[in-house]
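Sharing a structure, written as structure tokens. Questions coming.
Yeah, one chain of the complex is gone here, protein chain that is, but the others are all in their spots.
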Amino acid sequence: MSILEFLDYAGVAVFAATGALAASRKHLDVIGYIFFASVTGIGGGTLRDLVLGATPVFWIENPLYLLVCTGSAMVVYLSARRMESRYRFLVWLDAVGLSAYCVMGAAKGLAATGSATVALVTGVLTATCGGILRDLLAGEPSVLMRPEIYVTAALIGAGVFTGLTLFEVPMIFASALGVISAFCVRGGALKYGWTLPVGDPRPPRHPDDVL
Amino acid sequence: MSILEFLDYAGVAVFAATGALAASRKHLDVIGYIFFASVTGIGGGTLRDLVLGATPVFWIENPLYLLVCTGSAMVVYLSARRMESRYRFLVWLDAVGLSAYCVMGAAKGLAATGSATVALVTGVLTATCGGILRDLLAGEPSVLMRPEIYVTAALIGAGVFTGLTLFEVPMIFASALGVISAFCVRGGALKYGWTLPVGDPRPPRHPDDVL
Partner (left out) sequence: MSILEFLDYAGVAVFAATGALAASRKHLDVIGYIFFASVTGIGGGTLRDLVLGATPVFWIENPLYLLVCTGSAMVVYLSARRMESRYRFLVWLDAVGLSAYCVMGAAKGLAATGSATVALVTGVLTATCGGILRDLLAGEPSVLMRPEIYVTAALIGAGVFTGLTLFEVPMIFASALGVISAFCVRGGALKYGWTLPVGDPRPPRHPDDVL
């Protein structure tokens, strides 16, 4: 198993676990856990494959990914009661998944097109869309809307991987450094509340006030 | 017209009607009814075709589906005022659509890949995504979040169809039994409030408490 395959399964498994934790917060049944785990685990990669035209998408070609999601869901189903804070666990797992998936997504985009710009975008897309879908379907405020650095961490991880690969650094080092960069940035943001400056801090007016 | 074609049009028509009922609840105009009817009617099948790589998707190949959605929207537009409860009608129609579409989706997934796992997933996907999209776009709490059995009914319908087909039961019996199983499970859940046990009943904490 290459490092990219390992990152792929690791990303699916931890994103799936965050989906199952969202299902737990919403008091769903076991099938709800599996449904949310699958949508979150394979959502980002599905969108990546669709825009690249790599269809049938990866989990149709290899249903093992679905079993990984189901397994993650079962582990969470059986253990969530023992967690002190499901949400804290969710956001930290999401950080691990983001770090694995921004490199995976960039690698697939780079392999498919040779374009560094596309690699950055597919890296960010793959890393963020599973979590965005999870929050949308659960009706929770999107992780995108929180002030701590999120998309930026995926962009940095994808950028480090893509840059090193273009300089012909071996795949294993480029991947590892990409994952570590993304995780340090996102983890630091979670732990120390790192943010970037906001563009315009005025409160939004209500739509009805202004038409 | 084969039983699968019949289920396909029936699924589109009844899901379209649920979309139009959501439009009615939101006080939209006639174009809004048609828009919601179309998104709900063809949304699940569109996602199924995209992940299978069966593009252009079914309603581009055969625009008759769009006319079915428009027709359903018009019927609801002209008759919704006479309904006692639009929401109750919506969820029961949704149950009919779910039952038709879990079999249709499983049949397409099985025909395209031969994999029973894929058939279960495309069955569930096709059956649930139209309703999920409808609720998301209407800004209503997702039917996924309600306690009564929902995804499970689609999984059972897809499983009965796929299992019987793999044992070479003729298509018409496998389809009919799949539809009936799904409808009995979902209908019973609606009527008697059937649920499966939840994994972890602790209330969710607010995200801001725990970071």
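Residue numbering begins at 1 within each chain, and the chains themselves are lettered A and B in the order written.
Here is the rule we go by: contacts are C-beta pairs under 8 Å (C-beta built on N, C-alpha and C of every residue); 3 or more make two chains touch, one makes a residue touch a chain.
Just so it is clear, the model here is predicted, and its values are computed rather than measured.
Touch with the chain that is not drawn comes from one residue among B:Leu4, B:Leu136 or B:Val198, which is B:Leu136. The residue from A:Ser2, A:Asn62 or A:Thr113 that touches the chain not shown here is A:Thr113. Although one chain is not drawn, the whole complex shows that of A:Ser24, A:Ser38, A:Thr55 or A:Thr126 it is A:Thr55 that touches it.
When the whole complex is considered, the residue among B:Leu4, B:Val30 or B:Ala111 that touches the unshown chain is B:Val30. Listed by residue number, the positions of chain A touching the unshown chain are 50-53, 55, 112-113, 115, 117-118, 121, 124, 128, 132, 136, 141-142, 144-145, 147, 149, 151-152, 155, 195-202, 204-205, 207, 209-211. Mapped onto chain B, the interface with the missing chain covers residues 23-33, 35, 38, 46, 50, 55-57, 59-60, 63, 66-67, 76-77, 80-81, 85-88, 91, 136-141, 146, 148, 190, 193.
Basically, only the chains that are shown with their structure count from here on.
Separating the centre of chain A from that of chain B, both taken as means of CA atoms, is a distance of 27 Å.
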